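Every protein chain except one is present and positioned as in the full complex.
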Amino acid sequence: MSKKINLPWNSLGLIGVLIVLVLFFSLMSDYFFSTVTFRTLVNQIPALTVIAVGMTYVLLVAGIDLSVGSVMALSAAVVGVLIVDFNLPVVIAIVAGLFVGLSFGVASGFVSAHWKIPSFVVTLGVLEIARGGAYLVTSSETKYIGDPIAFIGSPVPGIGVSAALIMAVAVVIFAQWLLSKTVFGRYMIAIGTNEEAVRLAGINPVKWKVAVFAIAGLLAGLGGVFQLGYLQSADPNAGIGLELSAIAAVVIGGTSLSGGRGSVVNSFFGVLIIAVMQTGLAQLGVSESSKRIITGLVIIAAVLFDQYREPLAKKLNRIA
Amino acid sequence: MGLKQLLTRAGFLITLGLLSACDSGTPAANQEATTSSEDKPARVALVMKSLANEFFINMANGAETHQKDNADKYELIVNGIRNESDLAQQVSLIEQMMATQVDVIVVAPADSKSILPVAKRAIDQGITVINIDNKFDQELMAKMGVSIPFVGPDNRAGARKIGEYLAQQLTAGDQVAIIGGIPGAFNAQQRQAGFEDAMTAADINVVSIQAADWEQAKAATIAAAILSENPELKAILAANDSMALGAVAAVRQAGRSDDVLVVGFDNISAAQDMVKNGSMLATAEQYGDQLAVFGIEYALQILESGQSPEDKNTPVDLVTQESLQ
Partner (left out) sequence: MQNSASTLLSVHDLDKTFAVPVLKQLNFELKRGEIHALMGSNGAGKSTLCNIIAGVHQATAGSMQFLGNDYRPENVNAAETSGVRMVMQELNLFPTLSIAENLCFKHLGNKFGVIDKQRLNQKAEALLTLVGLDDLSPDTPMAELGVGKQQLIEIASVISEPTQLLIVDEPTAALTDPQIDLLFNELNRLKESGVGIIYISHRMDEIQRIADRVSILRDGQLVATENIADIDVDTIVNLMAGSVDESAKTITKNNNTGTHPVAFTVNQFTRAPAFNDISFDVKSGEVLGIGGLIGSGRTELLRAMFGADVASSGFLSFANDNFQQKVTPKTPIDGIKAGIGLVVEDRKSQGLLLQGSLLSNISLSILPKLTRFFGVTNNSQEHELAMDIAKRLAIKYDDIYAPISQLSGGNQQKALIARWLLKDLPILLFDEPSRGVDARAKALIHDLIREQAALGKAVVVVSSETQELMTVSDRILVLSNGRLAGEFDPETLTEEQLLEASFRYYSASNQ
């Protein structure tokens, strides 16, 4: 037996769901199956994408981060205020915003891992703190930035997709690589599987868990920057309920809520599924009530589908 | 297993199909219309704020009824956002409508500044954009070099009307409190300013101004706090009816229904009942169910005539116990 080749069969179920959705919406609407629609669609997802990447890591170590939406809003608010009110260069403002996200992640991770407080509780607290912070720095007003930040969210000439999307996809690829090819990735899976065993193997799980939350915080900050580029304004109310969308995307991607199993790439597919749903239903002009019901059903259906994915993947691997 | 999977997939498709069949026949109508006729009707997208809020639901329903009566003139796609403050989703919706190449976008912006860039892009794409409900920021519009006509009520004047009616029941020097909407929103600022205008004019003392983000529960909490803080309080002015309902609940719980008057804005049905039974003093009717229709009609008018767009005021009327009789 030689090295095992990892075929992407375990993404197959998700790709199947995506294709079904795209086919369905293409049949239902004249305008859905078009470059413009897809370009619009993918330019909307960078923030959710990077936040879902962070959430994947957190769920992998059997934690949860409810604060990502608020931290995103706060980071964006800090960037916005620094540009508008303090006239700082955009790059410096962005670095400051990312630093804010990182700090909140480190704080959540440290408090929950070091003092062994469930991350649910800690990040619930941070959710409120960061939201309050966002109101504080913006004086509860939307900060309009305009052109200085627009380059992040605007389509790159000749490609049609935004710089934010390109960066988000790069983050997905890098994060997947980190997960499957490095010691850090292996430790995350091990900690999510059996933290006590990891500790007794002479590895300090606290350190690694803090790192995971730090990454989630940093990516929430990056999501804030992407959001800024997209909206060209810092909205203190941005990202309310975003943590649930991120968790939904990650869970659709087959990451286990109890830790130890997950894939960044599949979380990205989860994000795409959610985005296709939203775009398709909006283009059809489906009523708000039906939208909610359908979205809920698709989340459950995709997760059910995931239950059958593993046996299917095995079967296909045998054939291959 | 294969069968199970097939069933899952089939069930999933059927569910989707059924659910969308429950909705209005717009999509099907779209297809027929766009493929058959040369002189095709205009395609109008209505982008609302939260469609969980009765005010916007009424507006959307009004628009849909109007469209049915004028099916030869235009088609309509209605979308709303999850909660009042989800700017990103509203931007997404406008982009998606741009992708479907509509002729008109009538938008009730969730924020008076942040939605402007995307609206500008829509205009650049040749789409007629009409602003309803919440007015875009004038300064920023000027800076960006766009002009988007606002069709809607003068919130400040409307709020002032309510305030003046309230002032008649009070005496100079009385204490009142104002519960505002989301601080950044233009109509929130306008209504608050209108309330303040009326109170200043009548020499009434505004002891507290707080934002409850248009939400009933938040307003109830804030009103309760204001009430216990100000035992002499005589009235609460809420910038919308949802918040007024919250304030009424807080007043009732504080046992001060006889002493504290509550006014709202929007004339939603629950508030109407309250005004009838005296729990609320007054609210304002801005013909919300017709606001979108006003916007659509104006847009169609512009499309036809090509005239340069200007703002257009729609009526705001006071609703009191007498007016309801």
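Lettered A and B in written order, each chain numbered from 1.
Please note the rule applied: a contact is a pair of C-beta atoms (placed from the backbone, for glycine too) under 8 Å apart; a residue touches a chain by one contact, two chains touch by 3 or more.
Values in this document were obtained by computation on a predicted structure and should not be read as measured data.
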- Task: With touch as defined up top, name the shown chains that contact the chain not shown.
- Result: A
- Query: Which of A:198, A:215 or A:228 touches the chain that is not shown?
  - Reply: A:198
- For chain A, enumerate the residues touching the unshown chain of the complex. 1, 3-4, 181-184, 186-187, 189-190, 193-194, 196-204, 260-261
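Criterion: only the chains that are shown with their structure count from here on.
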- Item | Euclidean distance of C-alpha centroids - chain A vs chain B, Å | 31
- Item | Touch list for chain A against partner chain B, complex | 16, 20, 24, 28-31, 34, 36-37, 39-41, 43-44, 47, 139-142, 144, 146, 150, 227, 230-233, 235-241, 278-279, 282-288, 290, 293-294, 297-298, 301, 304-305, 308, 311-312
- Which chain B residues qualify as touching chain A in the complex? 1, 4-5, 8-9, 11-13, 15-16, 19-20, 22-24, 26-27, 30-31, 34, 51-52, 76-80, 82-83, 85-89, 91-93, 95-101, 111-114, 116-117, 137, 140, 143-144, 182-184, 211
